[in-house]
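Shown here: the complex without one of its protein chains, the others still in place.
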Amino acid sequence: MLAENSYGKSGIRLVKVLRRGGRHEFRDVTVAVSLEGDFEAAHVAGDNRAVLPTDTMKNTVYSLAQDHLDGAIESFGLFLSGHFLDHNPPVRLARVALFEHPWERLVVGGKPHPHAFRRPGGERRVARVTRTREGAAVEAGLEGLTVAKSSSSAFAGFLRDAYTTLKETHDRILATAIEASWKYAAPGDFDAAFAEIRQTLCDTFAGHESASVQHTLYAMGESVLEKHPEVTQVRLSLPNKHHLPVDLSPFGQQNRNEIFVATEEPYGLIEATIRRK
Amino acid sequence: MLAENSYGKSGIRLVKVLRRGGRHEFRDVTVAVSLEGDFEAAHVAGDNRAVLPTDTMKNTVYSLAQDHLDGAIESFGLFLSGHFLDHNPPVRLARVALFEHPWERLVVGGKPHPHAFRRPGGERRVARVTRTREGAAVEAGLEGLTVAKSSSSAFAGFLRDAYTTLKETHDRILATAIEASWKYAAPGDFDAAFAEIRQTLCDTFAGHESASVQHTLYAMGESVLEKHPEVTQVRLSLPNKHHLPVDLSPFGQQNRNEIFVATEEPYGLIEATIRRK
Amino acid sequence: MLAENSYGKSGIRLVKVLRRGGRHEFRDVTVAVSLEGDFEAAHVAGDNRAVLPTDTMKNTVYSLAQDHLDGAIESFGLFLSGHFLDHNPPVRLARVALFEHPWERLVVGGKPHPHAFRRPGGERRVARVTRTREGAAVEAGLEGLTVAKSSSSAFAGFLRDAYTTLKETHDRILATAIEASWKYAAPGDFDAAFAEIRQTLCDTFAGHESASVQHTLYAMGESVLEKHPEVTQVRLSLPNKHHLPVDLSPFGQQNRNEIFVATEEPYGLIEATIRRK
Partner (left out) sequence: MLAENSYGKSGIRLVKVLRRGGRHEFRDVTVAVSLEGDFEAAHVAGDNRAVLPTDTMKNTVYSLAQDHLDGAIESFGLFLSGHFLDHNPPVRLARVALFEHPWERLVVGGKPHPHAFRRPGGERRVARVTRTREGAAVEAGLEGLTVAKSSSSAFAGFLRDAYTTLKETHDRILATAIEASWKYAAPGDFDAAFAEIRQTLCDTFAGHESASVQHTLYAMGESVLEKHPEVTQVRLSLPNKHHLPVDLSPFGQQNRNEIFVATEEPYGLIEATIRRK
């Protein structure tokens, strides 16, 4: 018996140059489209009559981007998901995920250049739109925002058992790659909200007196809810990118909390959702 | 308000050499542990008294592996998840994911070598155990099983709209990286079941007259349910790794369905769960 | 002043299905072409009249593959490099690198399937052809052949200084990802030679009583030169993929040389060329 199923196109790489006079904008987005609906005949009988090819989904994204991608990726996601529902009766639910890779203007002679850009890498903005014939939900967020603080982070007073060898610390490096997503009560100015929420996440990470990753995660989520009434919930996934102090005592030295080895594996992983009551 | 939350250690890289006389076994497993429970004080107040450090989880995995990893990863996952629940009253649910990287014996002088091995790469076996105080669920599976067939695959008779440019084909390359997971009605011989189900997936992929990825996906799931009564459901995620015929006509040649460009992006993504009625 | 320069196309992904009756072969090769020659005008003056576009190089690879890729990648590389020299007077030197990704037949009902394949991943075969108007040199090899041995490997008696903390070991895991390349005195049966040399590398790795990575590397190179008179030199690059024994003593256990952590960073890197005298 066919239960949950979906199909679509992922990894649609879309770059749009908006040529506003001579001052170009360079938009770089990866799109994924996924549809759910009445596709049992395709699975069970190999009958493709209801199946919109994923190649067509890709074409649709490029074609609609020319006239409809001129603002926030959330808005383009709402438009795209509406298109797929409106034109495909068998579809009950359309998901569109958009990952925007930021490019900054190169600064030449002290001034932002009109058509030359740099891609910093690492971080990307994310929008996920889920739409049925009843309505649409928008989730905004970011991934890969790698941050560290070299003060105001401790981890002590924890549970100990027979397998515990970790030492308590009152001054450690706290480093993570923030993955955050949040839901809006209603559509609004998606670009302004994104910039402000991103700043709130960074501000709280930097300023918090951290007793653990959990503690800072909660503070970050709480700040977003306090300062951004349009947000109904925040989800945070914070890998603990461990920086371990190197034991220099075999070399007759004392590590003055200065020399660390940055490790990739294993890593802690702390995840939570913070909601309004 | 703190809603869903979990924490744990991921990327625990564990290699165990089982020295059965001179004929060694080389087990290579990446483990992830994640706990859910009553951890509100840690989040809200920075009170770590209930928090078992993720470093302790890592230590526990290595320590318990010495005496308890001698069979299927599913069995070790059941043991590990039981340990974390039994020893940590605040924990309500423990998840253990295990990814086994297969090593084959090197063949020297026509014979499998007793202590030299090759890691083929690509494919890995997966077990996911979820345990509460009420019981445990085991999900077995595999990832990265990359397969292709150069015959018996078509895609035609599909829906067309204004954005459709794809040509129908009755003879294409079908290539995918199989991600499959399935649930057992009850614990059994996990290693034997895994090997048989993996073979069933390959057999059906190879033998099926495919009208689409959906069609082959369903046939693969159906075969597993038919041949393996211990399985209650199968989930398959099949990226369509497109191989596009190259247009050689500008060079005065006809591509006799021989020359293809293998592409990474964009890719189709077809996912479904097949359950017993 | 323009000194050394080259240009070309990399990452040309080529799949060829050879439909020998119903028993297909599935060839999967990534090609890189690079040309050197008289291209100063392009660099200095923006004059492209001598510049064959890299897009044309890509087209050429696909077009020539239809009739000329039916044997070893070394042979196709020789043909391709000859083509670029013959048709482009400004070119003094053409390099073609070919990376073949092996696919194995799926075994169905105990028999190799005629048109369904599995890609094991990890390892790839490499051929590098360098051709001038005077002649061509062929370098064959492989990359990513990941192997390990759980016995017959020691590391002791080494130099110690004030920074040495490593313990001597007479029984460690030796693991590496073999990168090997070799030169032939003259063209021959490239496929047979490759298979035999690969086997020699594996045999020696498995059978050697290793005092260090250097020691095993040299033995591997020496074996190839001894058994394969057509080879004039071998280059080996062997990362030492460290497997560190886990200290279980804090948990009241003795690690019986069974439990290891597999690490990615840092890694030793041992490289050498072995030549005939």
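As written, the chains take the letters A, B and C, and residue 1 is the first residue of each chain.
In this text, a contact is a pair of C-beta atoms (placed from the backbone, for glycine too) under 8 Å apart; a residue touches a chain by one contact, two chains touch by 3 or more.
Bear in mind the structure is a predicted one, so any value in this text is a computation, not a measurement.
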Report, in label order, the displayed chains that the undisplayed chain touches.
-> A, B, C
The one of C:Asp67, C:Asp189, C:Asp247 or C:Glu271 in touch with the missing chain is C:Glu271
Write down which of A:Arg92, A:Lys149 or A:Arg275 is the residue touching the left-out chain.
-> A:Lys149
If the missing chain were put back, which residues of chain B would it touch?
-> 162-163, 165, 250-252, 264-265
For chain A, residues touching the missing partner are 13-19, 22, 24, 26, 28, 59, 62-63, 65-66, 103, 106-109, 113-123, 144-152, 173, 202-203, 205-207, 243, 246, 248, 250-251, 253, 255-263
Can you name the residues of chain C that touch the chain not displayed here?
-> 1-13, 32, 34, 39, 42-56, 58-60, 63, 87-88, 155-161, 163-166, 210-215, 217-218, 233, 239-240, 264-277
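Here, only the chains that are shown with their structure count from here on.
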For chain A and chain B, chains touching each = C
Hey, what angle do you get rotating chain A onto chain C on C-alpha, to the nearest 5 degrees?
-> 180
Any idea how many Å lie between the Cα centroids of chain A and chain B?
-> 24
Once you find the CA centre of chain A and the CA centre of chain C, what distance in Å lies between them?
-> 37
Mind pulling the residue numbers of chain B that touch at least two other chains?
-> 13, 59, 63
